[in-house]
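First the structure, which I've put down as structure tokens, then a few questions once you've had a look.
One protein chain omitted, others in place.
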Amino acid sequence: MITKKINCTVNGRQVSIEVDIRASLLDVLRDSLHLTGVKKGCAVGECGACTVLINGEPYDSCIYLAVWADGQVINTIEGECKEGRLSKVQQAFVDEGAVQCGFCTPGLIMSTTAMLQSGKKFTREEIKAELSGHMCRCTGYQNIIKAAQKALED
Amino acid sequence: MQSVGKSVRRVDAVAKVRGMADYVDDIFVKDMLQAKVFRSTIANGRVKKLDVSRARALPGVVVVVTYEDVPKHTFPTAGHPYSKDPKHQDVADRRLLTDRVRYYGDEIAAVVAVDELTAVKALRLIDVEYEQYEPILTAEAALIDGAVEIHEGTKNIIARSEYQLGDWEEALAQADEIFEDEFSTSTVQPCALENHGAYAYMDASGRVVVCTSTQIPHICRRVVGQALGIPWGRVRVIKPCVGGGFGSKQDVVVEPLVAFLTTVVGGRPVKLVLTREETFIASRVRHAIHFKFKTGVKKDGAIVARQLEAVSLNGGYASHGHAIVDNSGEKYRHLYDQLAIKFAATTVYTNMPAAGAMRGYGIPQVMFALDCHMEDIARALRLDPLDFRLKNLNKTGYTDPILGITVRSNGLPECIAKGRRLIRWDEKKAARRQQSGPKRRGLGMACFCYTAGTYPLNLEIAGARIVMNQDGSVQLQVGAVEMGQGSDTVFSQMAAETLGIPVDMVHLISEQDTEITPFDTGAYASRQTYISGMAVKKAAAEIKDKVLRHCGLMTGISPQSLDIADAWVVDHKGARVMPLAEVALDGYYNLACAAPFTADVTNSATTNPLSYGCTFAEVEVDLATGKVKVLEIYNVHDSGKIINPQLADGQVHGGVSMGLGYALYEQMIFDPATGEPLNNNLLDYKLMTAADTPEIGPAFVETDEPTAPYGNKSMGEPPVMSPAPAVRNAILDATGVKFNQLPMNPHRLFERFKAEGLI
Partner (left out) sequence: MYDIVNYEEAGTVQEAIRLLQANPRARLIAGGSDLLVKIYKGKITDAELVSLRGIIALKDISIEGDGTVRIGACATFSRIAGHPLIRKHVPVLAEAVSRVGGPQIRNIGTIGGNICNGVTSSDSAPTLFALNALLRLEGADGTRVGPIQDFYLGPGKVDLRQAEVLTEILLTKENYQGFGGHYIKFAMREAMDIATLSCAAVCKIVGQNVIADFRLALGVAAPTPMRCLRAEEIARGRVFSEELLLETGRTAVTEVNPRTSWRATREYRLQLVEELSKRAFKQAFVKAGGVLL
């Protein structure tokens, strides 16, 4: 087993870890760091369930090699609730009925969080485009878009 | 009502948005081994030679198991309650592993290894030789005299059924016109975001424990017992959080194999999680059904005679089998009236993925066919399509002579009127006479009816257990399964309602364990709010009764004149007597008569109400490319009283989205020569993204169903039943072209538009 040492920040904490060169970031987050909020839905970057933020931008962690995480700032769903308080995006998802089975939820919250953190304004169509890399079978995306709109409003 | 009828926040929303909800693959178990299945690369045939020696020798491989190592007996997999009547039992045609290959992807061997990649690499080291037969990919091919039997002795037929009511010849003679037409629906896949997966281990006493993503924990336990040939009491099934099911998990898919594998490795935990590609073909798909109608109508629009013949494609294994098309025949009968009706259906085996339950269970299929047929008849007779349907609907009071169920609430006419208003049907129809541009707009609608549960065809029981804590809050356990539809929340509301306490004093234990969770057959047939809900109500009523009796002992006040409101015991005038917590505490610690308040009940259903609804859709068709844009779509539902409006909206959003996918985007494609699946992945199988989905407008007409715990009827499956025919009828309105086949994708539209000279 060939490993490489990476140093990165995960949810605000410094992490120094030997990763298998074969591992995806998804593998390392879930299996080594026990951040199981990041989900595997397809393993090929189609469904978005594994979406995490890397330097503030959304990536499919299933097709992102763990070795690439060296020097990066990574945020997963587990880091969003701070001191027991849900983030604005998390609260919006709760309030707007945007959660059903919950499997796609963490990824969508991360992409929505990236939108919020960007400081930009998004029309409804632009929100749909920004969230178009996520698949959901339960909600028809309706309340997810409502939640994103709510989180993005001032 | 205090809780029921309110948009109470989901009880599991916070856990889910925090990433704290644990699904099967999230649960860490020490020493977990990983399993992978070796699957056939032919659709029909037999394994002639199998060499697993190289796989066994790969470092990290613990064991390789083949069809030679598994029990010879077969077992059923369908999520139906067990029937003591052998004639009513599910077809048991599965072995854990097989050498007789019946679909591309069939399960021949399994590798257990220390990690997933090692298991995958081991699969590549397995050598196989097949004796190939011609793949059977159509009903015609399955039914040819002398066709290779996919299951011995069946002639490729799982079952046939028929019914007839009224005098057919006499009724038909009264028709002014007779319409005959055919429709076909497609093979689609539920695509729950969480792939099928389970792990199993043996506990210290040798019992097999299976943790699985399932809609049916108790049925799963029974089937694992049957598959392994061990007493059912030696199997324990745990259900963690479930990431969607839509029927594909109303079946026992991976559990028997992992259960078997753990017994092979001395009880060490073994996990098997299907890849997305495997979930597409090795879990369950929706039955593709071919429908043939013959309908006799008088020129005033009264239907006198209706006939339906249906052929349902079941794939390589029976799973739910003939029940789907039988269900089609049932709702075909329930929706509209006539003097005489005939139905005949056949379900056939083919060399394709096993078809099983999928949201709607035969009804999205038959409603597509039926309400397109109705539309065509109305247009041919130059009758208003809405009036034509309204004229022939079965009304409140209708009793189905075959099942004996009676309609006590029917809001469909109001639903149709509401949908018509919402989409501004009349205004738009009037404005749109002749169109000639490259894009055409059209309006269409369709309706449906559905039941809540499977009474009287199957056992319908549900258990609920409530334990009250010293502070008046309660734990609620149900055997009904939360898979995203919101049942945990709705039951919490129901318990709160009947108990007279706020919803946040109800703690529903979501994770289920067949050791301790009350018996319930599970999440299917949109049965839970109606049937399990009644169990919750009964349990809550029993707790309340015990509380009031105990309070009576404490105070001397007659329990009959007491009630609970807002966690206070109140008198007949509504004045507060004492906090509920005080009674509860005393129930625990009274030296003379302590007896903590608990209730453990079973509800057995002997009624089955019909719920109704319709879809109104407006489309814009790009003639040159065949692309259809849905401009507006409304679903209007009569599901009785709505327990949680926000959750009900959510069910409509998801169901309509699934219905639009069914109508326009989705189909599983197989190589016509080999039966190889071509698009079993999320790129080539066109699940809609947010960018594809229009705004969806849910609306409700609330009737009050007297047989229901809170006036409610089925809500989970209904939303997917009428979007496809509504969109087809809208395309017809826009272009004059009838599409009798799903999906109505750009390729098909292009071909027809070209053939009809529109482009």
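Residue numbering begins at 1 within each chain, and the chains themselves are lettered A and B in the order written.
Please note the rule applied: a residue touches a chain if its C-beta (ideal position, glycine included) is under 8 Å from a C-beta of that chain, and two chains touch if they have at least 3 such contacts.
Everything numeric here is computed off the predicted structure, so don't read it as measured data.
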| item | value |
| --- | --- |
| Missing chain: touched chains present in the view | A, B |
| Contact with the hidden chain (one of B:W425, B:F491, B:Y665 or B:F739) | B:Y665 |
| Option from B:I144, B:A380, B:A594 or B:A691 whose C-beta touches the chain left out | B:A691 |
| Interface with the unshown chain - residue positions in subunit A | 2, 4, 20-24, 27, 43-46, 48, 51, 57-60, 63-65, 67-68, 111, 129-130, 132-135 |
| Interface with the undisplayed chain - residues on subunit B | 115-117, 120-121, 124, 624-626, 665, 669, 671, 678-679, 682-684, 686, 688-692, 745-747, 750-751, 754, 759 |
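Everything below uses one rule, namely that only the chains that are shown with their structure count from here on.
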| item | value |
| --- | --- |
| Averaged-CA centre spacing for the pair subunit B and subunit A, given as whole angstrom | 29 |
| Subunit B partner contacts - residues on subunit A that touch it in the complex | 22, 30, 34-44, 46-47, 49, 76-78, 80-81, 86, 90, 93-95, 97, 99-106, 109, 128-129, 131-145 |
| Subunit B - residues contacting subunit A, complex | 7, 9-10, 12-23, 25-26, 28, 117, 190-195, 241-244, 246, 275-276, 483-486, 646-647, 649-650, 653-658, 681-683, 687, 689-691, 693, 695-696 |
